[in-house]
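Everything below concerns the one structure shown next.
Here the complex is missing one protein chain, while the rest keep their positions.
The letters A, B, C and D name the chains in turn, as written, and every chain counts its residues from 1.
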Amino acid sequence: MSQRTTKEKNDFNQEEKMEDIRTPFSEFWRKFKKQKTAIVAGIFICLFFIAAIIGPYIVPYDIAEPDYDHVLEGPSGKHWFGTDAYGRDIFSRVVVGARISLAVGLSSVVVGAILGAILGLISGYYGGWIDNVIMRIADVLFAFPGIILAIGIIAILGPGLYNVVFAVAIFSTPMFARIVRGSTLAIKETVYVEVAKSIGTKDKRVMFKHILPGTFSGIIVYFTMRIGTSILTASSLSFLGMGAQPPTPEWGAMLSSGRDYLGVASHITFFPGMAIFVTVLAFNLLGDGLRDALDPKIDN
Amino acid sequence: MLNYTIKRVLGVIPTLILISIFVFLFIHLIPGDPARIVAGEDATAADVELIREELGLNRPLHIQYINYIKGILNGDLGISLKTKKPVLEEIKNRFVPTFTLTLFSIFWSVVFGLLIGIVSAVNRGKWQDYTGMFAAVSGISLPSFWLGLMLVQIFSVKLGWLPTGGYGTFKHFILPSMTLGAGVAAVIARFARSSVMDILKEDYVRTARAKGLMQKIVVWRHVFRNALIPIVTMVGLQFGFLLGGSVVIETVFSWPGMGSLLIDSVAFRDYPMIQSEILIFSLQFIIINLIVDLLYAVLNPEISYK
Amino acid sequence: GCGSKDDNEAPDQGQEETTEKPEENNESAAKDNKDIVVAVQDTFISMDPHDTNDTLSYSAQKAMMQGLVGFDKEMNVIPVLAESYEANDEATEFTFKLREGIKFHDGTDFNAEAVKVNVDRLANPENRLKRHSLFAIVDHTEVVDEYTVKVVLKEPFGAMINNFAHPAAMMHSPKALEEFGKEVSRNPVGTGPFVFEEWVSGSHVKMVKNENYWKPDYPKVDSVTFKPVKENGSRIAMLQTKESDFIYPVPTEQVKAIDGKDGVVVEAEPSIIVRYLAMNTNKEPFNDVRVRQAVNYAINKEAFKKVVCGGYLEKMDSIIAPNTQFYSKQEKSYDFNLEKAKELMKEAGYENGFETEIWSNNSSNVIKATEFLQQQLAQIGIKANLVPMESGTRLERIWSVENPDDAELQMYYAGWSPSTGDADWGIRPLFAGESFPPNSYNTAYYNNEEADKWIKKGIATADNEERREAYEKVQEIIWNDAPWAFLGVSMTMGGRQEYLEGVYLLPDGSLSVEEAEIK
Amino acid sequence: MDKKILEIKNLKTHFFTDNGTVKAVDGVDIHINEGETLGVVGESGSGKSVTSLSIMGLLNDTSGRIVDGKIEFQGRNLVNLKEEDMRKIRGNDIAMIFQEPMTSLNPVLRIGKQISEAIKLHLKYDKQKAKEHTINMLKLVGIPRAENIYSEFPFQLSGGMRQRVMIAMAMACNPKLLIADEPTTALDVTIQAQILDLMKKLKEDVGTAIMFVTHDLGVVAEMCDRVVVMYAGRVVEHGDVYQIFENPKHPYTKGLLKSVPVLRQKVDRLASIPGNVPSPKNMPKGCKFAPRCENAFDKCWEEEPSFYDIEENHSSKCWLCNRKSL
């Protein structure tokens, strides 16, 4: 027998050592890279964000400047998306509107997610009467038609973007709370949480170090999709006259004010409508991709 | 099963009480003085005060709440401030249109949603899957009012096939229920797809195949019913979405239902009306979910046999 | 913001209404039945005219019920159930001679006793009727004989006859009042051309032909159904698909798209509805008349007409519309003049402008108008933030303020339809010192003793010459004081099928279907 | 004398995943004679289940595919059979029992229905007859109150009972070959004893050939006539039970046998095989066992050995068994 064996064995193990370190993130990234549609959607979303940030500085026209001699003109080389009832350039307004819609969508969901995550975590972890109270309240919010809730909040606070954000956030909260509670309940029962407790880890650390990170994948997916829903809800509110204040180029408000021109100058509603559709679609597709990439059950 | 039913029914009570309190407080937080509204813009302060007294709006909030609950228990939902008719009477006529509209919408969205979802899951990664899921994602990405307006333009104005709005024959139901159901159908389709895909991985599906059963039988007898269990719960939740959506859709389609009534009542600060409407909306949601829960138990022998 | 109805004070508007008048119609067969459908913008609230304050409900009521007097298409008072009427010189006693042989739909006779029952009902504050205010001045009513009735006022009121022409004064069958009590609001029984059939809340109100109508040959259609259709687009679509025979209002944006196409006709008529932007004259900076005038000069009314109203707007050259009684055209012009506006601003010390708020309701048309105003005001440095309010909020914020000094209101965009057709109702509620919210609609908080004096004079007599003189004075004073930016007079926009004739829009924005006829 | 009912030659089943190809089964040769019980042992992940699924043609729902080799059943090659024909064999000629009795039954269908649907399909019995047959099968596998159990749901049964139901289901159409993939691994020892006892009895009565997949050497010793040892997707040694247990030749088989604690056989310290099963991504080039083998020498690292006969019906895939090379 040969003496080479040990060396070979070491080589073999060495090889193992050379492998990349597979962090949960790299694992996610590996799977996410396969989601072609989600990547495209992600790129779109990045573009929207860029538009939102630099849009106001690069658009060809002032979004508030009226031109009464060129009202309701269809798309042309000069005005790519045409002009609205005051002769303002719709393209510029749609681009600048991205800032508002994204801001509303994002911030309301951030607020809703944070609130929901905290409530869900507490509710799921402690259980008992706290859980009961929180979940009953969530049930109530659920049983309350969302848009009515939003209308009510707007009615209390008055119209305006901040209030829309708040209204939509409130109405996202119970769902986040449920999702986080659900994962918390599941993770709470895992052996590794039991291990943490057996070691003597305090509740707070168990909750935030061991449980919370485990709920992220659920939150992230819903988060992405919820941004879409929030943009839709905000635009519904604008449609009902309770959203952004003119001349803010919020897409829903543009749609709402343009709807009287359906059949006369349909481009006024078409482009903001498409903007909403494409944005929400992109967020939903991204969410789908994230879910597939984050779901441990899906692996091929 | 009977025990389960009773338990679930009783379990609804605390939620209802909470909702009634919530609705009551919520409504009273909205600015706008109903007495002023009833009195009209040109009424004097004294008039307004008189009316406030008459409506019991000057009493402490908790007394108002107790009276309100007492009324409900006696089948008295109060008098509409706007029309001065009993709320119950006003709502009676509005309830059926909304209820039938939501039923209609849920029916077709469940049928189409399931179909698309199952076909997509079974043909995962093939064109059927991509088409189905693209349609579904589009469905949840469209603003419903916009969709409604567009559908009217196409099917009523351009093609002249369907009425533009109003409540009446079967034809009147088509556009509003399609608009209202589109989002829900999409959600169901996506959910059904993932639910079916999960079930397809189950050991018992492999067992079924190992018996030599045909694909059709495997899918319908073994996969479908199991996949339905989580879907059913989800459908219940979607019902809330439909009820909320009806507010917007009824405006677009001049539908004489609770949704449009609600918008009117909010504008008019018709407290008793708003309270009762929201209560009924919530009640509907809760009852539907109760039914869904029971259905869940029927589908799931493990629950119904305990 | 120029439709004749949507942006008024509805649904709680003081006065907007309709009158009907007999006219001839023939039959034809462009439609295979004689049941007409009218799509309107809002839901109906009540079928009791005494307890109604929205024009739309009146439009439906007027098909079934009638008053002693009414309005013709130019808002002139004409006799209806009364053959004639007269007032004493002090304007305290009004005597009506009634038409004979008329029966209510339920068979009850129409006579002086019936009139007394109705007027007493309106005059009694304990009934808490929304229209009590129009008749609060009534002291008592006397039945002189079977067909003569005399109404005695507590104090002189020159415009009283216009109050009787207001649809609020339409007559219920006394039997129905007794039988139904408060429920008459769901069971209207009148003397009109159509008999109430059903009212499905939120869906429609249907009425059928009155076979025993007192005007021979009327009505000429079998039934009329009113349907509320809120969404502008849907209303238009209904007209295009022939689901409705008449729609009101037609959004001005759509006129070009439908007029003359597929047998659709759009009719635009001048109304008595004025569009204005009220400025709170009680507060800085609008307590300075130069600022108010500057605002008037800064707004390009021609552009307003074109951009906001699709061209359907008439020039406003007094504080009331030309069709209103005692209208007088003003000399001073507030035509668009940016130079002058800037100059006035400079004089007033606002060279760099200021920031303010425009309040309004939240319908899409109104927002469109305020957005335009915002753009215009920006030209003279006024940064106006728009605050559209859902109506409950609006009521709270404007009409719950007891002390004028607490009012937060700065600018308020609205419209006004003086539905009695009289100058008094076009001026007093809006400009009299006693009319500040919450009492009435003086949202400009305009208070001018001189003007108040003339306003009082105008109602203290029934003599038309004296009244005219008073109102000419008032109009001049207020016009020069410019408590509003005067934007224009709306046009009523109705859309109908070619085959339908005889459905009219009155200048006050109400609808008459009495003469409807299918050709 | 021994007639081969199933013969697998050079079977290669690979999974095509995002991470690359997993060669789960990579050149397996197995045969089963009529009426015999073949034990298949091997470490977790060595490809036992994949081999079973390949025989059943149940890889459709996975990313796996048979890339090479033959599976001859009664002279027919199952590899290229149409799904339609394969279906007729499945559950009829070849039946399978799975490891997890808890999840292998459909939770929403009654027990009776789950068994009788296969009977109706393959034996073309009518409803009544299928029911009778089902109840007989339930009785046969020792289920008390068979008539009642017929209309109960799986959750109402214990694990052992469910496994009996699974066996009844598999045996219902008198299969010629039964593949039992770790049928007792999830069960307690006393229940395992019941099930093993039952299977032995059934086999005596019916004479079905059984492919018994397990990693419990005790079970193999007790149940099987012949044994196949698998490692990393390959068969490394096969022979009859006595040959394998008494004269193991492959170092892996030897290690395996030595590392199990045996009741009443005191050892101070168990022998153990160092290291782990190589990951599919990181397979050694030569013999797959070389990195864990005490006796590995140069050749083992470079070249994969093929089978070398040791005695009749006993061969091993180890260079040490190649008499020529020694």
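Points to keep in mind about this one:
The definition used in the following text is that a residue touches a chain if its C-beta (ideal position, glycine included) is under 8 Å from a C-beta of that chain, and two chains touch if they have at least 3 such contacts.
Note that in this section contacts and distances are computed from a predicted model.
Chosen from "Phosphoribosylformylglycinamidine synthase subunit PurQ", "Oligopeptide transport system ATP-binding protein", "Amino acid/amide ABC transporter membrane protein 1, HAAT family" or "NADH-quinone oxidoreductase subunit J", the protein name that UniProt gives for the omitted chain reads "Oligopeptide transport system ATP-binding protein". In the complete complex, the residue from D:Lys3, D:Lys82 or D:Arg269 that touches the missing chain is D:Arg269. Contact with the chain not shown here comes from a single listed residue; of D:Leu59, D:Leu81, D:Leu123 or D:Val277, that residue is D:Val277. Across the entire complex, the residue among D:Glu7, D:Glu43 or D:Glu72 in touch with the chain not shown is D:Glu43. In the full complex, chain A makes contact with the omitted chain through residues 17, 21-24, 27, 190-192, 194-202, 205, 210, 213-214.
The chain not displayed touches chain D at residues 43-44, 158-161, 188-194, 196-197, 215-222, 241-242, 245, 255-257, 259-264, 267, 269-274, 276-277.
Keep in mind that, in the parts below, only the chains that are shown with their structure count from here on.
Distance from per-chain Cα centroids to the pooled protein Cα centroid is smallest for B.
Centroid to centroid, with C-alpha atoms defining each point, chain A and chain D lie 49 Å apart.
In whole angstrom, the spacing between the mean C-alpha positions of chain B and chain D is 52. Among all residues of chain A, those that touch two or more other chains are 155, 259, 262-263.
Across the assembly, chain B contributes 30-32, 149, 153, 157, 201, 251, 266 as residues in contact with two or more other chains. Across the interface of their complex, chain B is touched by residues 9, 11-12, 14, 43, 45-46, 51, 53, 128, 130, 133, 182, 185-186, 200-204, 227-231, 233-234, 237-238, 240-241, 243, 390-393, 395-397, 399-400, 402, 429, 437-441 of chain C.
Chain B meets chain C in the complex at residues 30-33, 36-37, 40-45, 48, 51, 82-85, 90, 93-94, 97, 149, 152-153, 156-157, 160, 163-167, 251-254, 256-257, 260-261, 264, 266-269.
In the complex of the two chains, the chain B residues touching chain D come out as 200-214, 217, 221-222, 225-226, 229, 299-302, 305.
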